[in-house]
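Here the complex is missing a single protein chain, while all its other protein chains stay put.
A and B label the chains in the order they appear, each numbered from 1.
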Amino acid sequence: MSVNKYTVVELAEQFGLAFKGDGTRVIDGVGTLAGASASQLSFLSNSKYTAQLTATCAGVVVLREENLTDCPTTALVADDPYVAYAKMAALFERRPDAPHGVHPSAVVAAGARIASTASIGPCCVIENGAVIEDGAILGPHCIIGPDCSVGAQARLVARVTLVTRVTVGKRVLIHPGAVIGSDGFGLAFDRDHWIKLPQLGGVRIGDDCEIGANTTIDRGALDDTVLEEDVRLDNQIQIAHNVHIGAHTAMAGCSAVAGSAKIGRYCMIGGNAGVLGHLELADRVTITAKSLVTHSIREPGEYSSGVPLQDNRQWRRNAARFKHLDEYVRRLSALERDSKDE
Amino acid sequence: MSVNKYTVVELAEQFGLAFKGDGTRVIDGVGTLAGASASQLSFLSNSKYTAQLTATCAGVVVLREENLTDCPTTALVADDPYVAYAKMAALFERRPDAPHGVHPSAVVAAGARIASTASIGPCCVIENGAVIEDGAILGPHCIIGPDCSVGAQARLVARVTLVTRVTVGKRVLIHPGAVIGSDGFGLAFDRDHWIKLPQLGGVRIGDDCEIGANTTIDRGALDDTVLEEDVRLDNQIQIAHNVHIGAHTAMAGCSAVAGSAKIGRYCMIGGNAGVLGHLELADRVTITAKSLVTHSIREPGEYSSGVPLQDNRQWRRNAARFKHLDEYVRRLSALERDSKDE
Partner (left out) sequence: MSVNKYTVVELAEQFGLAFKGDGTRVIDGVGTLAGASASQLSFLSNSKYTAQLTATCAGVVVLREENLTDCPTTALVADDPYVAYAKMAALFERRPDAPHGVHPSAVVAAGARIASTASIGPCCVIENGAVIEDGAILGPHCIIGPDCSVGAQARLVARVTLVTRVTVGKRVLIHPGAVIGSDGFGLAFDRDHWIKLPQLGGVRIGDDCEIGANTTIDRGALDDTVLEEDVRLDNQIQIAHNVHIGAHTAMAGCSAVAGSAKIGRYCMIGGNAGVLGHLELADRVTITAKSLVTHSIREPGEYSSGVPLQDNRQWRRNAARFKHLDEYVRRLSALERDSKDE
């Protein structure tokens, strides 16, 4: 790992941005407005941090033109400073080297196919019928089960399990502890006990998806579970069998989708939100944190459930009343009738 | 892995079903009504899919007698087509071979006992005092801690961790990432800091249980945490120390049970539902998704909490009112008194 360095002029040219100030400054990293040093890049995206801008020691700040007057240092001007910052910051990310080839401690079945430019880390297990494409990186302890494939330039950080019949697209990033392709939870009740339905489908993960730590995605019962391209899943998300998630949808940590639900494109699912089985959500639906989706949603927009947090004593009084809400409304209606009769 | 093939007559005889149509058809797999080919079995369990039945290309469909008239192909007749399908579909599941013996990359302590017909996969670690019974299959990367046992014909798919004092029954199926027998969360507060209570119990998993991916089951503080037989746990479930779950209970993904709670037999716990500690649930209790059980339940039946999903603007208005619900009810009661006084 080596440190990357760029002058402000080089950054401006590479990302098509104007700059104001000293273009010769050498930048070797990024930081917050409050913490960045004279060799670091920072950004101002939300105007409520303008006070931090005026006091920053950053070498260069990417910001909107309207904030130039408050900037005490060199500036790069962008229409969307957060996006511009995201692109530039990637230059300064140091990733450990991933040497081509298979680590001697890895266990690779004779029937697996691994591209010569792929990197297979320590203690990985690659089973029969598995395919690892060009430039894919598998960190330590990944398990690639039978009939699974990992696309070109994909990166499985460490300890990722692809159980069976999982297809991972190009440039997909999967974090440790994720389990993809485990059995869907399919049971039939036979008089007095459960019978398991074999889960004969697979999982298809589109290009450019990201899958968080300890997230689980079950394989389909007959057809596949599908994530279209650029789906972004945070940590500890549960995706049940035969779910279909549209492109560019993002889900926050601990959210969950039950079996056969279909989520549209460009949806945003909040933390610990849930979607019941067999429902459909239109494109561009936002679900706020901890909400439970109990019916299909046909229109884009923001949807919520839950009640507000309160001091426990106040909350107890209100919650106790909720148990009789229907009765209260009936009493209200009766009063209204009486009032009209008078 | 080889493809299994059966004629319709063979299926009818093996499962004690009548058939109507061409009994010589050869079936080599299963599929949905919409997707199955002429060599595949499908099923109709829910009459709302009758339209798909009339258009199916499946080689044979298992269905109720009443749906025979709408079936364009050979049919197998069953009282419960879903259960019959589940049993037949298992014939077509192809599982990778699991050779008897211990993979050379596995690490087995001298004091472990492994049946000669068991299969221990790559990179497994088997510690002292562990016992692996006849025909048990451990996929890659399983860890079997001290004083743990895995019953006959049990299957740990991959990367299962049994920490300590865990007894796994016969034919149990455990999915990747499950952690069983970790310390219960037992703490005592000593003036200004926490003291840990040693967790000296174990975990007992009954025969025919299934445990989902990344599910966690803690061992007991003094006595054991117990799952009776045929308990079915989906992914990412949390079972705290000293919980007792009755036979044939099924829990959906992301649900959780706090310490020392006792769940009855034949219960159904919905996704992301929770049960507080030390409560008792009777047999045949159903808890709907995302509900929180805050008191013991003595009667079978279905129980719920939560409020419905709405458009965010409408929801905000209602949720704001909830904070004053007790006050509104008092105002309602005052109006009623006034009304009577008149």
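The definition used in the following text is that a residue touches a chain if its C-beta (ideal position, glycine included) is under 8 Å from a C-beta of that chain, and two chains touch if they have at least 3 such contacts.
None of the values given here were measured: they were computed from a predicted structure.
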> From the list B:Ser119, B:Ser149, B:Gln236 or B:Thr249, which touches the chain that is not on show?
Replying inline: B:Gln236
> Which residue, A:Gly212, A:Gly246 or A:Gly264, contacts the hidden chain when the whole complex is considered?
Replying inline: A:Gly212
>> Using the document's definition of touch, tell me which of A:Val83, A:Ala152 or A:Leu187 contacts the absent chain.
In response: A:Val83
>> Even though one chain is hidden, which residues of subunit A still touch it in the full complex?
In response: 1, 29-32, 35, 80, 82-83, 85-87, 89-90, 92-93, 96, 103, 105, 121-123, 139-141, 157-159, 173, 175-177, 208, 210, 212-214, 230, 232, 234-236, 248, 250, 252-254, 271-272, 289-290, 306-312, 315-316, 319-320, 322-326, 328-329, 332, 335-336, 339
> Which positions on subunit B touch the chain that was left off?
Replying inline: 105, 107, 123, 125, 127-128, 141, 143, 145-146, 159, 161, 163-164, 177, 179, 182-183, 185-190, 192-198, 200, 214, 216, 218, 222-223, 236, 238, 240, 254, 256, 258, 272, 274, 276, 286-288, 291-295, 301-308, 310, 314, 317-318, 320-322, 324-325, 328, 331-332, 335, 338-339
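As a convention for this text, only the chains that are shown with their structure count from here on.
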>> Please compute the angle of the rotation superposing subunit A on subunit B (C-alpha atoms), rounded to a multiple of 5 degrees.
In response: 120
